[in-house]
Structures are given as structure tokens and as C-alpha cells.
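The structure appears below as C-alpha cells.
With one protein chain withheld, the remaining protein chains of the complex are depicted in position.
To keep things simple, chains are lettered A, B and C as they appear, and every chain counts its residues starting from 1.
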Amino acid sequence: MIDKTVASMADAMAGIQDGSIILLGGFGAVGQPDTLLDGLIEHGARNLTIVANNAGAHRVGLARLMEMRRVGRIVCSFPRSSSSVIFEELYRAGEIELEIVPQGTLSERIRAAGAGIGGFYTPTAVGTKLADGKEMREIDGRMMVLETALHGDVALLEAWQADRWGNLTYNKSGRNFNPVMAMAAKTTIVQAHHIVKLGQLDPEHIITPGIFVDRIYPLNGAAA
Amino acid sequence: MIDKTVASMADAMAGIQDGSIILLGGFGAVGQPDTLLDGLIEHGARNLTIVANNAGAHRVGLARLMEMRRVGRIVCSFPRSSSSVIFEELYRAGEIELEIVPQGTLSERIRAAGAGIGGFYTPTAVGTKLADGKEMREIDGRMMVLETALHGDVALLEAWQADRWGNLTYNKSGRNFNPVMAMAAKTTIVQAHHIVKLGQLDPEHIITPGIFVDRIYPLNGAAA
Amino acid sequence: MTLWTRTEMAARAAADIPEGWYVNLGIGMPTMVADQVSADREVIFHSENGVLGTGPAPAPEDADPWLINAGKQHVTLRTGGSYVSHSDSFAIIRGGHLDLCVLGAFEVAENGDVANWATSENDTAPAVGGAMDLAAGAKRLWVLMEHTTKDGRPKLVQRCGNPLTALACVKRVYTNMAVLDITEAGFSVVEMAPGVTREALIAATQAELIFQ
Partner (left out) sequence: MTLWTRTEMAARAAADIPEGWYVNLGIGMPTMVADQVSADREVIFHSENGVLGTGPAPAPEDADPWLINAGKQHVTLRTGGSYVSHSDSFAIIRGGHLDLCVLGAFEVAENGDVANWATSENDTAPAVGGAMDLAAGAKRLWVLMEHTTKDGRPKLVQRCGNPLTALACVKRVYTNMAVLDITEAGFSVVEMAPGVTREALIAATQAELIFQ
């Protein structure tokens, strides 16, 4: 019997290596795997590359991980906000590497990894410094830049409902990067608000099928 | 007030030009826009390029359109079946042009058109005659072939439920190519089994949002 | 000379949006455009984080923590709206499915270049978000911004000095002084705020102006 739910946070984090590329779901505070981030802090992996839309806020979660000097590199579209204090300190001090990627190119590069695409041509960023040094070509009369797939070792995600096969639904704008990141990591780990019985999710309404999911961490304790 | 439902088949077909590229949803007989195909036959457009998984069956729908010599070219993954008699006759007689595309490359090329991607690299078909003459490159140690976006002028699709904004759901394996083709045509025309009131579809369960849809043809007559 | 207020600028842009358009509004002043479209006119607003059909801001006590827009503000979903993933949301943006995007900007050049994500001074860790995708992907791009910087420098220019967001894509600019189309020949004045003179507009603009 397939059962992807894990019994403990230690099981959820098992095997995450130093130097891993971690895909982090969420947009703003919504759909962000806060509990798994606490687990990652506890777990101890270092020298991580984080791929996420934002660069953490205040002194918790991702920001705390950075403050502990556990993140060597961040790939994101929007690192700066009023509360991204830790990131900005580290960045000014030259203690963290930053790759800025347009939000849609970020999402598309992650999808490419998930869908077996090695690279793709997009008009986004043509003529800007984010395309500096990148290969360009004209397609159908429009200049485009070559972008490559962005693979993760681990994805840390948040879902609304999950069953033991790892089928997932999301809640409103909590969907965001979670489905696409689920496809693109060697190990996809999901914190879920509600564990439901297999068959309880309508097959038409499942957003992420379990094939993309490896481990489910129930946020409210026991599985159904 | 937005209302994408059309009052007649003539309205559904309005403006389809000779020489158009038509994306046809469906896989086998499921999710195939048979009624719209009858409308297209009636409408009269000629010299069409058809993009579909299959090359028609028996002497109805797409096969009938081909029999009337209205299709100059077909792009598909699986033209041959026991009932694809019309296509095979025309093909042997040199009266129809055929582009064979691996099914996943077909779907991905259509998605690329819908998502603003000019082209992409895939390992599918490398080393086979379907990659003959195509540009290749090695990415991450693997040879890949460059494939380009496949745009439609018109998509003819089938949905299960639709509302007046054009939000759609599908029924079981009737989903297939329909959502991806909805994204990739200048004009997307959908035959729907059930017209529902705006708001009746759960925002979490809509598979194709109305932004991708231009016209809805109700299969059962009146709108709700 | 009475300059348009921010609300008037938003209302001026809103009046030009036909019913049935799908529209993305950038963070900041462009967001105000939504409030200037009356609820009986169906204009469908899209937000990068996967919300299609955002409605008015909720009363604070009704805010749903799971429903925000790209500016991280609480929003509502109007009847007919839907949720999509980031992947599908940016397929909407990049695939040319939005009828319109309205962005704020630091500068707009007479050829339609736009700079709105990083200034030369503070671009050590600039935040681009979805601006480049929107500018390159939407069917049309309008910019809504003050005509000059706080210290009086022109923001409509011959050539942008700040890092570019996208090339030659702005179609129309709404400022507190005027509405201008970007044409083959450069900035073409569509309308001026009450009492703004040609001379005042020319003085506040660092590019040629075409008056009809």
C-alpha cells in the first residue's frame, strides 16, 4: 500500500544534503511551507541554493535560514521588500549570491525541468540587463533569449488537502508556485493542512497528481 | 455584460478563413468537437491545415472534410487506424500533406504557442527520422532537438460545462488536448454539453479559464 | 494649471478600458484603476499569483488570508473568477492573452521603451517580479505615472537612463499632466489636464511632443 505521509519531521527531511537546490513554494506569505522550513532549519543542511519568488521576510523561515548562513545562493524574482532585512544585510556584505529572474521566466524554467524540456526561447527580458550574455535568436520576427531548465533536488511545498497517494489540492492564491515546483524536484515534500482518505478528492479536481509528490507532512497531526 | 455563448452555428463559425490552421481537440472519439466539425463542413472554408492527434475516422467529421478536399495539410501524431480510410486514400494519392509529430512534442509545441515560447529543446525524437534536418544541441549532457511553437488560427474544442465568461470543465478523458489547444489559437470555439450560470463552477475546479475562450456553442440548445 | 490627482489619472485610464478586457494592473498607482471601473462593467482583472477576476478589497474584518494579489494585498474574487497556478498565470501573461497591462514606471522613452524595475542608484539587489513578463507579453502596455520625478526631472524621455524593463512596448502614457500615445513619430498628446499649457508640458518632457 502506497502511503506517502510521514510520521515525523525528521522523516520529512531525511536525506536532504548540504549543497542542495531547494525549490520553495509560496507567494508572499500564502502557500509557503513555513513548518517545513522550520524543519529544514532544525535538520541542519548547509550551503543551500534556494529557488523562490521572494527572499524571505522578518527573521523567520527562509530569512532565519539565511541569517544562520546556511544559504549560499538565492534564485528569485523579487528579493526586496520592506521586511527582507536579513537578505539585504547579507547581500550588501557579499555573503549571499543572487540570481534575479523575471517571475514568468522563473516559473517557466521550473516547468521546463518538470516537463523534460532542456531550454526554451522567450521574448521576456530581451534588451535588458537580465539577458546580458545570454544566447539570443530571432523566431517569427521577434528576438528571444534562451533560458534553461531549473531543476531542484528538493521541493518544499504547501497544499490544502492531500491523500496517501500524494494527490493534492490548494486553497485560493495558495496554489501559486506549488504545482509547478512539485514537478521539478528529485524529492517533493509537502506540508498539508488536511489529510483526506484516498478517493475523497474528486479525480477532476486534483491539481497535483501524486506522481509528482514523495512525502506528505500532515500539519494537523494524525492522518485520516 | 460578457456573454461568449453564440446563438447559432453560423455565429460560431463566423470569420473562419480559407487557409486557416485549425486545432482540433479530442483523442479518439472522446472530447472531439463533432458538432463544430459539422459546422465547419457547412461553413465552407477550404485549404485548411488541421492539427489534431488523429487523422479522422470513417466518413464523418474530419474525414468528411478531407474527403471534400478541404484539407491541404494535416499535423498529427497518429494518422493511421483501421477506420482512417479517407486519409490513407488521399495520402497515397498525394492529395494531402502530412507532418508526423510525436504526441508529446505536438502537445508541447501547442503549449509553447499558448505560453509565448518561441521554441524549446526536447530529447524526444533525437536519433530518429522525425528529427532529420532539425537543429540539435547538447544540454546537460543530453542531445536535444529544437522544436518550434505551433499556433492555430482557430481551435475547435469540446467541453463538459461552460459559463458565459467561457470558463470550462471537461469530462474524464475528454479533457486531453482541449485545454492546451484553448491557449494556442487566435479564436477558440468550444462546443459545451452544459451551459451553467456564472458562479456555478467552483473557482478551484475550472480547468480552462475564460480568458482562453472566445465562443461557446451550447450543444443542448438554450443557455441557462 | 490644475494637475490631475492620482484618482483622476486612474479614472482617466479606466474610462479607456472596454468591457470584456482582461487586464493586469501593476503594483502601486495602477492598482487604483480597478476601483474606477464600475462593478456593472465586466472588466476582468488578473493577478500574477494566479487569480483571474480579482474584486474589490475586502473590509479588513472580512479579509481571507488565503487570497492576495501580486502586491500582497488582500483582495476578493468576483463571481466567475478562477484560480490558476503560477505556470498557467504566466502562460496567460506571456502568451499574449491579456488585452492590457497597466504599469507604473520610472521612465518611458519616445520609442516605447520602459524602465520600471531598477534605478541606477539602488540596483544592487533589484526586484523585477513580473514586470518584464508583463511588458513583453501583454497585447498592449499602458503606463500610469507622474509626469516628472519628485525633484522635477522629466520621466518622458528620448532614451531611458535607468535599466530597461522591455523594448518598444508602451502604447500610451497617463500622467498627472496629460495622456499621450506613443506613435511611430514619438509622443503624441491626446489630452492635457485642465489649464496645462503646451509650453508647460514641453518644459516637463525630455522628448519631442506632437500636438494634434
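We take it that contacts are C-beta pairs under 8 Å (C-beta built on N, C-alpha and C of every residue); 3 or more make two chains touch, one makes a residue touch a chain.
Small disclaimer: the values here were computed from a predicted structure and weren't measured.
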Omitted chain's touching partners, listed by label: A, B
Given A:Phe78, A:Tyr170 or A:Phe212, the one touching the chain that is not displayed: A:Phe212
Touching the absent chain when the full complex is considered, from A:Met9, A:Ala29, A:Met143 or A:Leu198: A:Leu198
Hidden partner chain, residues of chain A it touches: 1-2, 111, 113-117, 163-165, 167, 183-184, 198-199, 201, 203-204, 206, 209-212
Contact footprint on chain B, counting only the chain that is left out: 27-30, 77-81, 87-88, 91-92, 98, 100-105, 107-108, 110-111, 122-130, 170-180, 207
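One rule holds for everything that comes next: only the chains that are shown with their structure count from here on.
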Between chain B and chain C, the fewest steps along chains that touch one another: 1
Furthest chain, CA centroid comparison against chain A: B
Chain centre separation in whole Å, for chain C relative to chain B (CA means): 34
Distance between chain centroids, defined by C-alpha means - chain A, chain B (Å): 33
Chain A residues counted as touching two or more neighbouring chains: 108, 122-124, 170-172, 207
Chain C residues counted as touching two or more neighbouring chains: 77, 83-84, 90, 93-94, 137
